[in-house]
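A single protein chain has been omitted; all remaining protein chains appear in their positions.
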Amino acid sequence: MNHVIEMLNIRKEFPGIVANDDITLQVREGEIHAILGENGAGKSTLMSILFGLYHADRGTIKVRGNEVTIHNPNDANDLGIGMVHQHFQLVQNFTVTENIILGKEGSFFLDRKGASNRIAALSAQYGLNIDPDMIIEDITVGMQQRVEILKMLYRDANILIFDEPTAVLTPQEIEDLMQIMRNLVKEGKSIILITHKLAEIKEVADRCSVIRRGRLVGVVDVADTSVAAMASMMVGRPVSFKVEKKIAQPGRVILEVRELNVLNNKRLLGVKNFSLSVKAGEIVGIAGVDGNGQSELIEAITGLRGIESGSVIVEGNDITHADVRRRNEIGIGHIPEDRQKRGLVMNSSVSDNVAIKEFYHPPFSKRGILSADYLDEYAQQVIERFDVRSGEGIHSLAGKLSGGNQQKLIVGREIAGTSELLIAVQPTRGLDVGAIEYIHSQLVDHRDKGYAVLLVSFELDEIFNLSDRIAVMFSGELVDVVKTSETNEDEVGLMMAGITKKEGGR
Amino acid sequence: MKKTMYRPRSGNAFLVAVSAVILGLIGGAVLMASIGSNPFAGFYYLFRGGLMNIERVGNTLATATTLMLVGLSVAFAFKTGLFNIGASGQMLIGGLCATLVAHKIFLPRPLFLVVLVASALIGGALWGVIPGFLKARFNVHEVVATIMMNWIAYWSIYYFVPAFLKGPSLETESASIALSQSLRAPWLTKLFSGSYINYGFFIAIACVIIIRFVLDKTTLGFGLKAVGSNRWCAEYAGIKVNRNVIISMMIAGGLAGLAGLTFYTGYSRNIQIGVMPAQGFDGIAVALLGASNPLGVLFSSLFFGILQSGKGFMNAMTSIPPEIADSIIAVIIYFTATSVLFQRFWDRIAKNRRSRRPDQSEEA
Partner (left out) sequence: MWSTLSSIFPYAIGYTIPLLITALGGLYCERSGVTNLGLEGLMLVGYFACAITIRLLEATMAAHSVMLLTFGLVVGVVAGALFSLLHAFASINLKADQVISGTAINMLAGAITVYLARLISGSGNVRIGMGIIRKNIPLLSKIPIIGPLFFSQTYWTTWVVLVIWALSWLLLYKTSFGLRLRACGEHPSAVASAGVNVHRMRYFGVIMSGALAGLGGAVILITYSGEFHGTVAGLGFLSIAALIFGQWKPLGILGATFFFGSATTIANVSQVIPSLSVVPPVFFKVFPYVATLVALVLFSKKSAAPKASGQPF
């Protein structure tokens, strides 16, 4: 058996955690080998070691049977190993060519023309369809990913590592990528695919190594293994994909969005003529690939972005032009997409963070002076009720909490603040299964109390698990709104790519 | 230009400050030795110059007064996420307003003092609000904006003073204000044997107390600190970021204006043209050394006051150039900026005494 890559008994430790604990990975020549694991399992660390960004504490690496040491990405490149990162390593205002030749220009004086020609040829050979002279900030996310692939091919990579490549792609682009991977294998490349998406592994991978909490659980033949089996290897116990919940009893309309038009950062319409309503006692989930206007829509509803035309009405109040504080006072809660940027002040204590929306009025303060006792009491209640664990209780700095506890803190703050309308955007991003289950149950709980919940998620299973109704967003527009019980993932997937029932879907 | 503010944890801030001071003094010693002087003699006379007798103590306190107020100004701005390099210009304008009042307004003493203080406060606040507004509304970086404001103030004084406040003798300074129109008080001056000490000292202490209260106990301070730490979260929480930036610069400018008041109508009794007040930059050192904490500012301004006040005596006794004081201060700033090294050092010592918390896992 030809193993093109072997990583044997790899161990890597960071302060406080063992990221890789005696992991062995063996990739055969010409296969697509998936590495499956949850967020934080250690997959990215392992691949960063292979690519020379980290050094293993213990263990050996062999390429085609020869033991090697990889000190930096240059060494990895020389061995024919290339990596398409999860977060693209592209300079936004350079051209495609300039990004690809960066570090491998070939001569002191730049030869842009020659390089462009070579890149165009490579692009044609592998069916990548890239114009070398375009500027990165002007091309789509899918195209940017293909530029990353071209970067590897330009350096004659034979072993290609893909790190969570489909997170930012539409379903159609995912199909394209799968096909490109098959093409690459046909041309003699070997592929390592890091992912937590079971469906994609089933679609394109030959074998799969499952990693859990830094350890290798097992290596399976994908064709012979069910999704459920792989999932339970990944998580360590049988996984039910369903959340227990009662049937929704929707009441009056809480949120009404009417014909909303919102500009995005490029001064183009990011949200187009969007209308939606959310009733008390229901969860409406907005499905769609990241970048189709969800961020702009939520910012418009929460007051963080201006509105071109249309209106937003909550409990009968027209808040279209109201400031954020007014919206908070009416009872809009917001679990933001980026918990470290928007959700918390990392340098402040837990109790300051709990109070950040309410500090300016009684009983949190009186006539401009903070009521320290009340602040502490209230914060204590919140962290107890929502199981937020921290080293020094309410006096811990928010930045010292783990991701899961930070998110629980935010969820606790918003729910305890009694939100008539709770908006949750990617509420379980980057969290382990325990935290995910907890937050899901809190959201359902909130709905059962009779409040309205608007959920935005880029994970279709989360949408299906939680939502009573699903609204699909594509290119800033509402494609359709359907009852969860009356649809399935394939149908919604098509809608996410812009294809409605009317237009030749099923 | 973007910046990230680095804030040491309060427990370690004191240790970091002490480390920086020690290194600064070592730097000073090196400089003294490099020109052939005896560092011990140098420091001896430096500190004696600041503290030797009651008059010198008075001068040290008077020097510290201006530094304290500028330090508060810069520290307050830092806490709210802004770098106020414009304290010099704000001092000049505040001082100019106060000098004008001192020349033109004659009222019963208590009322006069109120008007005097208010004029400096308003002048400085105005000079601070302009870059604050430009930052809030147009995202103009406050460092460049405040430096421009410094030079606009400098040249404005340069032409205004000879034109409207000319002294009888020199072209380069304003007419002196009468003692009764200044912040000097006969009983204070007598208490300190004729030093420059003036009511400004009490104003400065009062400001330390007030600013500390505002930052720690009020909703205004809470909002300003939130904006300074993470303006995105502040915005998300409904805090009006732009308004807070403007208010912050207004307060910072006002404090620097008060510094001008104490310097131009307290410590001295006229304004010189063609001089950019060095205290504007020393105030940055005071704020950094004091970790942007009002109490820290109080102590570091006293320390720097000793240095600045004693350097003349040291120069007279040892011929070491008085710029040694500025050099020591500059070295201290450099080490405060690079305090990361000390941070890690003291953090590691602290960590070795505590056990690790179980729920602080990082996601790999």
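Each chain gets a letter, A and B, in the order it is written, and its residues are counted from 1.
As a convention for this text, a residue touches a chain if its C-beta (ideal position, glycine included) is under 8 Å from a C-beta of that chain, and two chains touch if they have at least 3 such contacts.
What you see is a predicted model, and the numbers here were worked out from it, not measured in a lab.
Chemist: Who touches the missing chain here, A:P73, A:G404, A:P427 or A:G476?
Modeler: A:P73
Chemist: Of A:E105, A:E315 or A:E329, which sits in contact with the chain we cannot see?
Modeler: A:E105
Chemist: Per the definition of touch given earlier, which of B:A29, B:I284 or B:L298 contacts the omitted chain?
Modeler: Of the listed residues, the one touching the omitted chain is B:I284.
Chemist: Which parts of chain A face the unshown chain closely enough to count as touching?
Modeler: Contact residues on chain A toward the absent chain are 51, 53, 72-74, 77, 83, 85, 89-94, 98-99, 101-110.
Chemist: In the complete complex, which positions of chain B touch the hidden chain?
Modeler: Residues touching the hidden chain, for chain B, are 1-6, 31, 35, 83, 85, 134, 138-141, 143-145, 147-152, 155-156, 158-160, 281, 284-285, 288, 321, 323-324, 326-327, 329-331, 333-334, 336-341.
Throughout what follows, only the chains that are shown with their structure count from here on.
Chemist: Measuring centre to centre with CA averages, how many angstrom lie between chain A and chain B?
Modeler: Spacing between the chain centres: roughly 46 Å.
Chemist: Could you please specify the touching residues of chain B with respect to chain A in the complex?
Modeler: Listed in rising order, the residues of chain B that touch chain A are 7, 217-220, 222-223, 225-226, 229-230, 232-240, 356-357, 359-364.
Chemist: Which residues of chain A touch chain B in their complex?
Modeler: Those in contact with chain B are residues 14-17, 19, 39-42, 44-45, 214, 302-304, 323-328, 334, 336, 341-348, 352, 355-357, 359-360, 365, 368-370, 372, 389-391, 400-403, 405, 430.
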